[in-house]
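With one protein chain held back, the other chains of the complex are shown just where they sit.
Per-chain numbering from 1; labels A and B assigned in written order.
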Amino acid sequence: MISAPLSRRGFLAGLGGVGAASLLGACATGSDDSSGSAASTTLTLQSSLSDPDPKAALTKVVEGYTKNKTTLNTIAIETFRAQLPTYLNSGNPPDVLTWYAGSVARDYASKGFLLDVSDLWTGSGPCANFSPALKELSTAEGKQIFIPTNYYWWGVFYRKSAFQEWGVQVPTTWDEFIAVCKTIKSKGVAPLSMGTGSTPWVASGWFDYLNLRVNGAEFHRELLAGKHSFDSAEVKTVMDHYRQLVEYIDPKGRSYSWQDAVTPLASKKAGMYLIGAFISSAVPQDQVDDLDFFRVPIIDPSVPLAEEAPTDGYFASAKSRNAAGAKDLLAYLASAPAQQQFIELAKSSNLPTSPTVDTSKFSPLVQKGIELLNDSKAITQFFNRDSSDELQTTADTALTKFLDRPGDVNKILTEWQASAKKVLGS
Amino acid sequence: MTTVALEKPRRKRKVPPVVWAFLAVPALVELGMVFWPALNSFYLSFTEWNGLGAAQPVGLENFRNLASDETFRGAFQNNVIWAVGFGGLSVLGGLALALALNRPRRGVGLYRSAIYLPMVFSLAVTGLFWRVQYQPDGTINTFLGAIGLESLEKQWLADPDTALYAVLVAAVWRQVGYVMVLYLAGLKSTDPLLDDASAVDGASAWQRFRFVTWPQLRGVNTVVFAVTVIDSLRTFDIVWAMTQGGPYHSSELLSTYMFQQGFTFLNLGYASAIAVVIFALALIFIITYLVRATKEEAA
């Protein structure tokens, strides 16, 4: 009992001699030596897959990996999101972490957090036969830093039987879509469900899509990279469209998480829900066959068709004590059998990244999703994945505020631009 | 309890070395775990640091940025509202309930237990309890609907006008029992004969409270004050569990904003500057409390 305080005293005395500036640096780097010996054999996989089914699925997949002892650590996604930079930045970070491909991974790579896994992408590496688009998505400054293992599509989900009851058809144009909303509303049902309470990022779904439909994928990417302004005329047009939707969005959604907002859809108290294909794991099992989706309606036919297809996977920490082990684990996770096992057990509608997984036996809904993506001319990820987790928080603030006070749109966009500039400038 | 050990200052006697050790060990633990980190925070608040490499000294820039940061100003305001609302309501409520439930009569024990039961729950548990009530179709809205007040139904935690207060209500709900228990104990040590005598003399209830009971509660007040301030400065859990500061920062407190800046954005220097501001706010309370504590020590 006495030894702990004494050793700390030694530690403090040692620190006391140095200047304060180098001190903390010494703390952060000094840990490399002190705790290095202990943790090199066991691998840690830090996972944000906290919903019961995906969590159970990943647990099963990791159990199948026997080469290194691996601990799966599941942290609730919203906590994980808030703490991810801290995980990566710590002296003894987790070896492998779940997260997203695209700019968001590049952002972390640019800070020096991520392990170079280029060798998994060449020769007989497990990712060597992945599509060039996926490789591009996983590349930062000429090196691969990400291992994609599955992706999914976004669409406007609805219940077929509900559409029949209400006598509405799947819309393909914006005007038809608004008309459908109007009809559903006249039945006393909220046309659109959207859980923006504890998961405010859901509000970015419509923003992304409207921007893709109005201004196109090129502009969208540039906007998120800071090359256009959030209070530009183009974004204002996007918000004009968003504003038309506000009256059709279930106001209770502001208190819901994305999962909560599935319940009204399932019980036919809400009509449609723009969300990712992961929705199928949140719908009651007996309703999955009744679930269908359609492409977000076309607004300007001259804009090349673009869809969001977020890619999930893993990256490894640059400071991993067992880089070889981490890469080996990544290779296992990227392998076709592991991908297939995960997708089946997770009950999601995610698609495998490995071309060797046979998708022909996947459900009709998934086939339709594959088709949707094949038809599109451009693929984007999602707001945070195409920018950074930090920029996402500016979008969350702006868009949830907009949903509350659509009349203040100009002021909100000005504020958004100001806070985005701060994030992008830093 | 009233036995004040009026000790004469002890004769000068040499302090045995083992006693020095008794003092040194805890003092060093506190030094290492509290004062040293706190000093580091002060230093960091004058730097820009993302956790990698060395911190870059930037002088007062973090504080200048804070002054123009609207989220920070909102959080600051919310913190003032929080301190006043949380402290005021729980002390008033706790004192009122303690006075009402002080004298034994039928049912008092039941009432007391019911009211102080919440205080044993953690703030996170309390937050979850109340999140359930605040759901759009939760008990509160259902109740309002049932008694014909649909117009008052709200998205309590999603409405920027109500979110902070909704969290506040939950926090006060937990704290009132705490304060009540402390006051009940304090009232027990007051002299009931004094109260009765003044009643005979024709003093009104308010006069009796103000001039007879209240002065006797001085000691308890110090404790209540300490407990309330400590708890109010520690407020983080319940906001984190209920709203995480949302919707769009409307229930943000300095502590949640600091946590976000420090652990989500890794703006460690900026976050430390916020922490320093929290410290400065706390200092007012700390000094008040220490002055009182010193007086008591000297008494």
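Basically, contacts are C-beta pairs under 8 Å (C-beta built on N, C-alpha and C of every residue); 3 or more make two chains touch, one makes a residue touch a chain.
Here, contacts and distances are computed from a predicted model.
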Complex member absent from the view - protein name from UniProt, among "Multicomponent Na+:H+ antiporter subunit D", "Fe-S oxidoreductase", "Carbohydrate ABC transporter permease" or "succinate dehydrogenase": "Carbohydrate ABC transporter permease"
Residue, one of B:Q56, B:Q77 or B:S113, that touches the chain absent here: B:S113
Among A:P94, A:G125 or A:P171, residue touching the chain not depicted: A:P94
Listed residues B:Q56, B:T139 or B:Q207, member touching the removed chain: B:T139
Touching residues on subunit B - with respect to the absent chain: 1-5, 7, 10, 12-13, 15-16, 18-20, 22-23, 25-27, 29-30, 32-38, 40-41, 44, 100-105, 107-115, 117-125, 128-130, 132-133, 135, 137-139, 141-142, 173, 181-182, 184-186, 188-189, 192-193, 196, 199-200, 219-220, 222-223, 226, 229-230, 233-234, 236-237, 240-241, 254-255, 258-259, 262-263, 268, 271-272, 274-276, 278-279, 282, 285-286, 289-290, 293-294, 296-297, 299
For subunit A, the residues touching the chain missing from this view: 1, 4, 8, 11, 24, 26-28, 30-31, 34-35, 38, 44, 46, 50-52, 55-56, 71, 73-79, 83, 86-87, 90-92, 94, 198, 257, 259-260, 262-263, 266-267, 282, 284
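In the analysis below, only the chains that are shown with their structure count from here on.
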Subunit A-subunit B separation of Cα centroids, rounded to whole Å: 37
Parts of subunit A lying in touch with subunit B, wherever the complex brings them together: 2, 5, 8-9, 11-12, 20-25, 28, 78, 81-83, 85-86, 89, 111-112, 196-198, 200, 251-252, 254-256, 389-390, 393, 396-398, 400-401, 404, 415, 426
Sites on subunit B touched by subunit A in the complex: 25, 28-29, 31-32, 36, 40, 43-44, 47, 49-55, 57, 70, 134-137, 155-160, 244, 246-249, 259-260, 263-267
